[in-house]
Structures are given as C-alpha cells and as structure tokens.
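A short worksheet on the structure shown next.
And now, chain A:
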Amino acid sequence: MEIGLGTYLALASVLFGIGAVGFLTRRNILLQLMSIEVMLNSVNLTLVAFNRWTPGEPGAWNHHGQVFAFFVIAVAAAEAAVGLAILISLYRLKSSVESDSADLLKH
Partner candidate 1 sequence: MSAGGELIFLFCGFIAVVTAVLTVSLRTPLRAAVALLGHILSLAGLYLTLHAHLLAAIQLMVYAGAVVVLFIFVIMLIGPGAEPKTKTKWLTLRVGAASLMAMVGATLAFGVSSIDRPYVDIDQCRGAAAECGQFGGVDALSDAIFRQSAVPFELVSVLLLVAIIAAVAVARGHSPAEKKAIEARRAAQGGAAGGEGA
Partner candidate 2 sequence: MTQILTTLLVWPLPWVLLTLLFGRVFPRSGTLGYVGAMVGAVFLTTMTFGAPSPDGILSAILLWPALGALIALFLPRQWSDGVRRFASVWLWAGFALSLYLLGPVVREALAPNPEALASSGRLVQIAWEHFFAPFFGAFGSDASLTFATAGYRFTEDAAWIETFGIHYKLGVDGISLWLIILTTLLTPIALDVSWNSVSTKVKEFAFSFLLLQVGMIGAFVALDLFLFYVMWELMLVPMYLIIGIWGGKDRVYAAVKFFIYTMVGSLLMLVAILYVVMQLKAETGILTFDLTQILWLKLPRTEQLVLFSAFALAFAIKVPMFPFHTWLPDAHVQAPTGGSVILAAVLLKLGGYGFLRFAMPLFPWASRYIAPTLAVFAIIGIIYGAYCAWVQRDIKKLVAYSSVSHLGFVMLGLFSMTSGGISGGILQMVSHGISTGALFILVGVIYDRRHTRDLADFGGLAKVMPVYATIFVIVTMSSVGLPGTNGFVGEFMVLSGTFVSRTFNLYQKIFTLFAATGVILAAIYMLHAVLKTFWGPITRPENEKLQDLTSRERWILAPLVVLVFWIGVTPGFFLHPMEASVEDFMVTWTARSDQSYRSGEERGMYDGWQPPADPAEAAPAEEGAEETAANEAAAEGGAG
C-alpha cells in the first residue's frame, strides 16, 4: 500500500465521520464540543495534507494550507472558550449540561 494524498484524505474523512457521529449521538454538551474538536482537527489534517502535495517552489513556498490550519486552530480555541462559557451559563440556569435542555429558542 502506497501512502499518498488519498490516504490522508481518507483518514481525515473517517475522523470527521467519527466526530460527526459523536456530535449526533452524545447529549452532553462537553462531549459534543469535544466531537467538534475532532471534526475540526480532521479538517486541519486535510488542509495540511493538501499543502504537502502542493508545496510550491523553494524560496517561494506555498503555505496556504498550513496558514489556514493555523487559523482554524485559533478559531477552535475561541470556539472552545465561548462554547464552554455558554455551557457554564446553561448549567447555572438548568443544572444540566444536556443539549436537549437548551430549547428556549423554540419558535
């Protein structure tokens, strides 16, 4: 088996699927947030992998994919911070960390 771009992408897809399934099956917001981290990481993996296969020229490297991944990491950090803050707020309000309990936005 030769390991190429496709392999990385396939791995990333599998990881993304696992994250998504986790997000869908878990009701604990903490775990859902973790699932989201898994999904974001899988996307980062694709970005970095693509970047590896389009590296540009020496002295004029193409780092778009890695830069993007970097930004994704930053955004993921922000997301985790806000998400956890919301979680705490919700826990105060409802004494629960279940996502189903947050349904005040109904209609």
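Regarding candidate selection, all candidates are chains of the complex that A comes from, given by their letters.
We adopt the following convention: a residue touches a chain if its C-beta (ideal position, glycine included) is under 8 Å from a C-beta of that chain, and two chains touch if they have at least 3 such contacts; residues count from 1.
Please read these numbers as outputs of a predicted model, since none were measured by experiment.
Every candidate listed (1 or 2) is part of this complex; the one in touch with chain A, counting any copy, is 1.
Every residue of chain A that touches candidate 1 in the complex is listed here, in rising order: 3-11, 13-28, 30-31, 33-35, 37-38, 41, 44-45, 48-49, 51-55, 58-59, 61, 63-64, 66-67, 69-71, 73-82, 84-89, 91-93, 95-98, 100.
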